[in-house]
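My questions all concern the structure below.
Shown here: the complex without one of its protein chains, the others still in place.
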Amino acid sequence: MQQIPKEMFQPAVADVGEAEKLSKPSLSFWKDVSIRFRKNKLAMFGLILLILLVFMAIFGPYMTNYDYATNDLMNTNQPPSSKHWFGTDELGRDIFTRTWYGARISLFIGLAAALIDLVIGVLWGGIAGYRGGKTDEIMMRIADILYGVPYLLLVIILMVILGQGLGTMILAMTITGWVNMARIVRGQVLQLKNQEYVLAARTLGASTSRIMFKHLIPNAMGSILVTMTLTIPNAIFTEAFLSYLGLGVPQPLASWGTMASEGVQALQYYPWRLFFPATFICLTIFAFNVVGDGLRDALDPKLRK
Amino acid sequence: MEKLLEVKNLEVSFQTYGGEVQAVRGVSFYVNKGETLAIVGESGSGKSVTSQTIMRLIPTPPGKIKNGQIIFDGEDLVKKTDKEMEQIRGKDIGMIFQDPMTSLNPTMKVGKQIMEAVMKHQKMPRSAAKERAIELLRLVGIPMPEKRVDQYPHEFSGGMRQRAMIAIALASNPKLLIADEPTTALDVTIQAQILELMKDIQKKTGTAIIFITHDLGVVANVADRVAVMYAGKIVEMGTVDEIFYDPRHPYTWGLLASMPSLDSDDKTELASIPGTPPDLTNPPKGDAFAPRNPYAMKIDFEMEPPLFQISDTHYAATWLLHPDAPKVEPPEAVKRRLRKLSTNYPQPIIVRESE
Partner (left out) sequence: MSNLSGHILNKTAVKGEEGIWVFSAHIPSFPVKEHLQENGGAGNLLRYISKRLLYMLMSLFLIVTATFFLMRAAPGGPFSSEKQVPPEIEKNLNEYYGLDRPWYIQYVDYLVSVAKWDFGPSFKYKGQTVNDLINEGFPVSFFLGMESLFIAISVGILLGIIAALNHNKWQDYGAMVFAVLGISVPSFIMASVLQYFLAIKLGWFPVARWESLQHTVLPALALAATPTAFIARLTRSSMLEVLSNDYIRTAKAKGLSRRQITVKHAIRNAILPVVTYLGPLSAQILTGSFVIEKIFGIPGLGSHFVTSITNRDYTTIMGVTVFYSILLLLSVLLVDIAYGFIDPRIKLAGGKKGE
């Protein structure tokens, strides 16, 4: 045994504070989430893709000299070239310009639908979850019945009756679309309202709305965000689907959906007319999905890994 | 006393996002045939990892046995392949887990889950296996076993589910039963029943038991010998009497002092050990317990204490047993129980590490 100096056996001052010192810096919740999100390569790829798409949606139409609606009957159905990067359609309109113009419409529809769903859903679900009891039961039964109505069928009917247009489409999509968000929010609120810090706030005399807005909703934010991110591609899909059925936005407005449905008919001879809008529809749906997925994983890592 | 299981210098680590967590940092102990060894420690002490490693149940992507041997019945389990371990699990070694709610397959009848264990290791037709399952249910004290055998786990109460788990573990008469906190999730009254059951079964079948718990009260009830774990190492090990009547490690003192007892008067505060266990991604330099140790000396922060042997069966890893260390008084609650044990050596001896 090696010799140990006697003075080593003197009592040491035990610093309990030292023991409790955290060896890793503590991060705020959202910082933690964003670090995890950034580690997810697929999700980051999706995010970059989305940023690029939005960028092009805003600036794309200005990159050419063409307008989305101008016909050029001398140059119909031209394949992609240096003059028309994405080619032209049957009325000689430049597809590149129309694609990015259509991006605005499609993205707008997606976002508008998601936001309206958000507002209605959060209010409905939040109130139902927080109030509980009879209020909750009634509100959720209504939601259940509304949910029983097949979504696409209802949307189709409404479009037929209300006529085509941007506003009617968004209305049709959100009439029952909010039920999903309401369910999620309610679930979250139910879980959270029994947490101790809510009890503490209530003991301190906080009012209902204060509790809802300051405590419950911020903590439910994660789930809300994820749901929103996943509602948008659904809306874009529905828009494309409706356009295919002939219920899309009216001409000369171009959305990816209307362009794709026109493109399908001309697939055999002028495939580029389908290729570009279809590709971007797929890319956008893909991007939102992986971002939404990544967000969900980042918010609760125990879930997937 | 014949050694059934001997663990030597076991080291187990996990690769995680934050680095390598050294969950078990050199653990050595043994279990004799037919006896009960209790392993005591806080959450994170490494006791569950140790027990699951014996059965090689730790998933090896994140987990890894870095060093050590597990000698069971003459063979080193560390070296065995997964296929070979399949022959041992459920047959020579059985295990029951902490949460009986989640440890049973909710969509499979209880009887079938027992029969699986039986049929895997003993060639038996279905009908015989079912008979055996009923017999086992009866053995663990479940009333009306012929009816119960066809029921699903959710139709059993918590205590009954744990009994069913015991039945599964005992299905092939294992030589060793590992019980990982089997009563922690149960009511106190049910706890007592389960403990009685286990002692009973041990008497009948002679199975050795490793009993993992954080509750010293349970230890006093069932164990023959005790090992106290902290931060991935065993800090003290001995017979039940030695641990309760002559503990030497400050951590053990802390555990004993924090047990409420009917003898202590109302005025004495319940002692508690301040602080929390260390982060095992970065194990500290000296004694891992030092920051929380009111008896810590300077050397505790510099060098890990060696293992001292106090009697044939009693070991403790603390610098306090060094001849140069000052004499200290253990806390009140521990002092009250102190007894002089005749089996102690005159002086604690440092255990030399065998090369």
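Quick notes on this one:
Lettered A and B in written order, each chain numbered from 1.
By definition in this document, a contact is a pair of C-beta atoms (placed from the backbone, for glycine too) under 8 Å apart; a residue touches a chain by one contact, two chains touch by 3 or more.
None of these values were measured; they are calculated from a predicted model.
Within the entire complex, contacts from the absent chain reach the displayed chains A, B. The chain not shown here is touched by just one of A:Gly92, A:Gly165 or A:Gly187, and that residue is A:Gly187. Annotation: of B:Glu155, B:Asp187 or B:Glu332, B:Glu155 touches the absent chain (contact as defined above). For subunit B, the list of residues touching the undisplayed chain reads 55, 57, 82-83, 85-91, 94-95, 97, 99, 102-108, 116-117, 120-121, 148, 151-152, 154-157, 160, 165, 168-169, 171.
If you put the missing chain back, the residues of subunit A touching it would be 26-29, 32-33, 144-154, 156-158, 160-161, 163, 179-180, 183-184, 186-188, 191-192, 195, 197, 215, 218-219, 222-223, 227, 230, 233-234, 237, 240-241, 244-247, 260-261, 264, 267-268, 271, 274, 278, 281-283, 285-286, 288-290, 292-293, 296, 299-300, 302-304.
Everything that follows uses one rule, which is that only the chains that are shown with their structure count from here on.
Contact residues on subunit B toward subunit A in their complex (touch as defined above): 18, 274-276, 278-279, 281-282, 290-303, 306, 319, 322, 324-326, 350. Residues of subunit A that touch subunit B in their complex: 1, 4, 6-12, 14-16, 18-20, 23-24.
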